[in-house]
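Of the protein chains in this complex, one is absent; all others appear in place.
So, subunit A:
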Amino acid sequence: MAMVAGIGWFLVANTLTNLNARHIATGFGFLDREAGFGISEHLVPYLPSDSYFRAFEVGLLNTLEVAVIGIVLTTLLGLVMGIARLSHNWLVARLASAYVEAMRNVPVLLLLLFCYSLITVSLPLSRNAFNLFDCIFLSNRGLRVPAMIWDDSAVMVVSTLALAVAASFLVGVWARRRQEKTGRYFPVLWSSLGLIAGLPLIAFLATGAHLSFDVPHMAGFNFAGGSTVSPEFAALLLGLVVYTGAFIAEIVRSGILAVSYGQTEAALALGLSRMQVLRLVVLPQSLRVIIPPLTSQYLNLVKNSPLAVAIGFPDLVSVANTAINQTGQAVEGVSIIMGVYLAISLILSFLMNWYNKRVALRGGR
């Protein structure tokens, strides 16, 4: 114990001496100062004249954006590939295995660099961009799509959308209660889809259908207008999703294999179709095996996202790195990074544990 404390004291003392020698002030005061560097992608308004704190916020939002979209996409990919690997179709199973083995055995950074080169070197220049209906353009500057320009009616549409989501949730609860009580089935999926798509559409038409598009067009050497998916963002997302998807596929596969085959046979004997067996019998049970390792894969995806630094996407770590280089506040910068990632890890594992408790067997274990 004394030894650990001694080493700790030695390191802290050294650090303080060194910081003094280099005239670096300690503390988080620098966060209020003007950042003075631009950030190419921001979800909230940001100017170089904003504070370092704002810059960190922008970086954090970019990190979260990649994390959320990445987790959703990689789950879908992993689920499909995991099921495909167990397919009775020989060719499909082999292709899925080839994908999993190839992705699991190369570094994720290599995939990211490859994706980035793929987009910036191999896609055509803006003026020869792949062109879809004169409104979607794919070039080495990224993907340009028309942006929607909303006016006041947007508020109505968004609030009815929220209403529709809430309503379909209630329908789901009601349908399950009714099915448990009377055994009658209610098509929850279709009715929810109808609600979620229909209600906002009605609201949109009722408020007078005010919507116009800002269509991208060539101006000089690049496009103007519309909204962009930048090459950096696309490469980062693609690399992370494809890499993590392979690991999730393996988890899904082992989860499905953990459900005894008798369950499938029993369900087939009841006259359920193959899809129904998978959806209603096998997957719900395999979730118990899948959720804990899935959590750590989600965390891996989040923890791999700072590789964005290598391809120039302004995530939290890359912003913090710039800030450290400008101010010399290394200790503070690194502790912000570590604190944020620790917080994300803890929150994510808390959420997944909560979900795991819901799907776990009641009582036992």
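Just so we're on the same page, a residue touches a chain if its C-beta (ideal position, glycine included) is under 8 Å from a C-beta of that chain, and two chains touch if they have at least 3 such contacts; residues count from 1.
Note that contacts and distances are computed from a predicted model.
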Going by UniProt, what is the name of the one chain that was not included in the view, given "Transketolase family protein", "PepSY domain-containing protein", "Amino acid ABC transporter permease" or "histidine kinase"?
-> "Amino acid ABC transporter permease"
In the whole complex, of A:S40, A:N89, A:S159 or A:Q179, the residue touching the missing chain would be A:N89
Looking beyond the chains shown, say which of A:S40, A:S117 or A:S260 touches the absent one.
-> A:S117
On subunit A, residues whose C-beta touches the chain left out of the figure = 1, 4, 11, 14-15, 17-19, 21, 87-92, 95, 101-102, 104-110, 113-114, 117, 121, 302-307, 309-310, 317, 321, 324, 330-331, 333-334, 337-338, 341-342, 345-346
